[in-house]
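All protein chains but one are shown in place.
Per-chain residue numbering starts at 1, and chain names A, B and C are given in the order in which the chains are listed.
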Amino acid sequence: MIEVGPNSYGKSAIRLVKVDRHLTPHRVRDLTIAIALEGEFAASYREGDNSAVIATDTMKNTAYALAGEHLTGAIEDFGLALGRHFLGEPQVERVRVAIDEHAWRPIGGAPDAFTLDSSETRSTVVVVGREGASVRAGIADLAVMKTTRSAFSGFPRDRFTTLKETEDRIMATKVTATWSYEPTAPVGFDSSFSAIRSTFLEVMADHFSVSVQASIWIIAKAILERHPEVSEVSMTLPNLHHWTVDLSPFGIENDREVYVSTTEPHGLIEATIRRSG
Amino acid sequence: MIEVGPNSYGKSAIRLVKVDRHLTPHRVRDLTIAIALEGEFAASYREGDNSAVIATDTMKNTAYALAGEHLTGAIEDFGLALGRHFLGEPQVERVRVAIDEHAWRPIGGAPDAFTLDSSETRSTVVVVGREGASVRAGIADLAVMKTTRSAFSGFPRDRFTTLKETEDRIMATKVTATWSYEPTAPVGFDSSFSAIRSTFLEVMADHFSVSVQASIWIIAKAILERHPEVSEVSMTLPNLHHWTVDLSPFGIENDREVYVSTTEPHGLIEATIRRSG
Amino acid sequence: MIEVGPNSYGKSAIRLVKVDRHLTPHRVRDLTIAIALEGEFAASYREGDNSAVIATDTMKNTAYALAGEHLTGAIEDFGLALGRHFLGEPQVERVRVAIDEHAWRPIGGAPDAFTLDSSETRSTVVVVGREGASVRAGIADLAVMKTTRSAFSGFPRDRFTTLKETEDRIMATKVTATWSYEPTAPVGFDSSFSAIRSTFLEVMADHFSVSVQASIWIIAKAILERHPEVSEVSMTLPNLHHWTVDLSPFGIENDREVYVSTTEPHGLIEATIRRSG
Partner (left out) sequence: MIEVGPNSYGKSAIRLVKVDRHLTPHRVRDLTIAIALEGEFAASYREGDNSAVIATDTMKNTAYALAGEHLTGAIEDFGLALGRHFLGEPQVERVRVAIDEHAWRPIGGAPDAFTLDSSETRSTVVVVGREGASVRAGIADLAVMKTTRSAFSGFPRDRFTTLKETEDRIMATKVTATWSYEPTAPVGFDSSFSAIRSTFLEVMADHFSVSVQASIWIIAKAILERHPEVSEVSMTLPNLHHWTVDLSPFGIENDREVYVSTTEPHGLIEATIRRSG
């Protein structure tokens, strides 16, 4: 016998810009939204019965239609509003709304002109179900470099090991960090995001890194200790190697000055740090 | 209390080309490899203890070193060899090896000249653990279009629904399909891949699609029915909309002839179809 | 004094799909079109006078509107039709139409199902002016590899030279090749494209390459010699280095078998080969 296992469907890459003209400067909200539904949809697979299949085009329309009233604060709140809307249909058991926000900053004191801050993306994934909602927030696309106070040594050596131990290397990564909020904690999504982001950057800058793994622990632990509304922190950190160029054939000393920046191959370290018990 | 939850680390984007010069034409293997380890690595996070941390640079070296002897057949077999190698270390509990293969085809009858077939990528994800190994195979990046025999109607309408029902639309997608092999079945990874790929394309071409969901069911069911070595099939299919251009303002009839091809937004349908019981 | 120098404007990334349902199998044309106008447009810059500025939205509409009647053969012919249309406006002195065609191939014998051949893009740039038209055709995105019969030696050595001479290396590149047709030659754009493409591949496969430069000369010369309708050939060839992995630390011999494939940095060789006199 053959059955439909886990499944979801929805609309992705909904590009929505909202301009609030009542503020000076205007406030620009620039979102990329993905909506996915789970629920009683097996018949749409097995029997080609579309009678329960809310069109993904309708999902797109709904995102635009609700933006006026509901996109007034944090993307997490807009995600919750979208999720609750679709949960109004009985066949829907769970709604997943993922939103990336792209930040536009006013140019100088201009009321109506902006540049895009491409340096990082704020993200959220909201899951709304019959049993309640969960909210995950995060930072993506943020490149970080530590030019010293990063080491890697004491690792095991086998016949295929050629890497030298180092007490002073460049650490460079492109951050994807996400965290869950405790369901029972009162959370101001904008203020929490801002505070957690500050903790992330401050600890990233301050700590001595003996490995990317240790960095994840130190930063995530600080977030959990300082922000009781956070229940767990996950990070995906590529290790974007910067290799010291050997200039000795040219009679030039290169003491941690000139590096080749690379992306292929890269280390990749992923971990979740969480409250236990 | 704070603890280390799920975690893994490894090397990604290892770009390996192997040329077998004993064949005519030469055989070119062009792989992108990602290796990730799970196991007793919590101390590397919590205490910065690297004594168990096999360097990701060593993983990279190992992939190149083992390619001569072990990359002689299917990428699944090479993945298994890599996985078993790293499982030789006691702190490693599970190894995940993901390999994409990029196909080079001989130019005409040339023995030593090739063009890259960029139309699709063959992929595998092998997980090797103390309890055994699992092998997943797949196709990615394959764009498919059905110019007729695709419909979408009978879906519910609410206040935000504007999509018209259609009995004849273009269906276009970029396929990511993966499947698991039954652990007990004898599998020739190359021949199975080839046969499953053929089933996929044949059924994709032949069936009438009343929705992307129904297409997934029909294709996956055929794979499961025809290929007993497969235990489940997962597909992730974007619905890349092709909108009929309204040429009536110009006095031109457009009966399913001229379309705008779009990528943003797109539908996204994901499902696993599997043997039950 | 400040003046408007060279300028053009238009619409890019027009994504157009046309399905010819009168053929079996259907014929799918999938184009990305860019239209740019030059002419008497200085006032639109200097005085903000839009009275001559054909809206780029109108250009887009025109491409869709003319596709039914004029996109029946080669993209070069469609480009010429578009160019001549816009040249009908007196302020327009020159129209540049660039078209990329993405090839969809029928699946087996299916009449209405296709896969995209992503391995190469056929391109054209047509320039239509008061004085006549010029047509350039080309191939892009085609990755080619020679696994032997490629060398690089005899180059000068200075204090910064560390590259070893080699009589047997992998040559890999991603081809951008374009050529101009003689204005006076009768050209069947589809048959010429097909024949020139065959020459390109055949000579690429057959020749011994002592450098990418020499390869360009040999291939382009063959195109010019065999195809009198071609007046010049330009190529832009990255040299995508494949470095032999040093496996000697592991006691493994690596005689031109296992390579690292790289893209950063890469050589880049660009040249035009043409009829002289």
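The criterion applied here is as follows: a residue touches a chain if its C-beta (ideal position, glycine included) is under 8 Å from a C-beta of that chain, and two chains touch if they have at least 3 such contacts.
Since the model is a prediction, treat every value here as computed from it, not as a measurement.
Undergrad: Among the chains included here, which ones are touched by the excluded chain in the whole complex?
TA: Even though it is not drawn, that chain still touches A, B, C.
Undergrad: Among A:A52, A:V97, A:A151 or A:M204, which residue is in touch with the absent chain?
TA: Going through A:A52, A:V97, A:A151 or A:M204 one by one, A:M204 is the residue touching the chain not shown.
Undergrad: Could you tell which one of C:G109, C:G132 or C:G154 touches the chain left off the display?
TA: Spelled out, the listed residue whose C-beta touches the missing chain is C:G154.
Undergrad: Quick one: which of B:T24, B:S51 or B:T162 touches the chain that's been left out?
TA: Considering the complete complex, B:T162 is the one touching the chain left out.
Undergrad: Touching the left-out chain: which of C:L71, C:L224 or C:L247?
TA: Once the missing chain is taken into account, the touching residue is C:L224.
Undergrad: Please output the residues of chain A touching the missing chain, sorted low to high.
TA: Given the touch definition above, chain A has residues 15-21, 26, 28, 30, 61, 64-65, 67-68, 104, 107-108, 110, 112-120, 141-149, 170, 201-202, 204-206, 242, 245, 247, 250, 252, 254, 256-262 touching the missing chain.
Undergrad: So which bits of chain C touch the chain we can't see?
TA: 1-15, 34, 36, 41, 44-46, 48-58, 60-62, 65, 89, 152-156, 158, 160-163, 210-214, 216-217, 220-221, 224-225, 232, 238-239, 263-277
Undergrad: Tell me where the left-out chain touches chain B, residue by residue.
TA: Touch with the absent chain occurs at residues 159-160, 162, 249-251, 262-264.
The rule we apply is simple: only the chains that are shown with their structure count from here on.
Undergrad: What topology does the chain touch graph have (line, ring, star, complete, other)?
TA: It is complete, because no pair of chains fails to touch.
Undergrad: Of the chains shown, whose Cα mean is nearest the mean of all protein Cα atoms?
TA: Per-chain C-alpha centroids compared to the overall one single out B.
Undergrad: When the Cα trace of chain B is superposed on that of chain C, what is the rotation angle, expressed as a multiple of 5 degrees?
TA: 180
Undergrad: If more than half of the interface residue numbers appear on both sides, call it same; otherwise different. Which is it for chain A and chain B?
TA: Both copies, chain A as well as chain B, present the same residues to each other, with over half of the numbers appearing on both sides.
Undergrad: Nearest whole angstrom, what separates the Cα centre of chain A from the Cα centre of chain C?
TA: Inter-chain centre distance comes to 38 Å.
Undergrad: Distance between chain B and chain C based on Cα centroids, please, to the nearest Å.
TA: One centre to the other, that is 30 Å.
Undergrad: Would you mind pulling out the distance in Å between where the CA atoms of chain A average out and where those of chain B do?
TA: About 24 Å, centre to centre.
Undergrad: Could you tell me which residues belong to chain A and also touch two or more other chains?
TA: Only 160, 162, 263-264 qualify.
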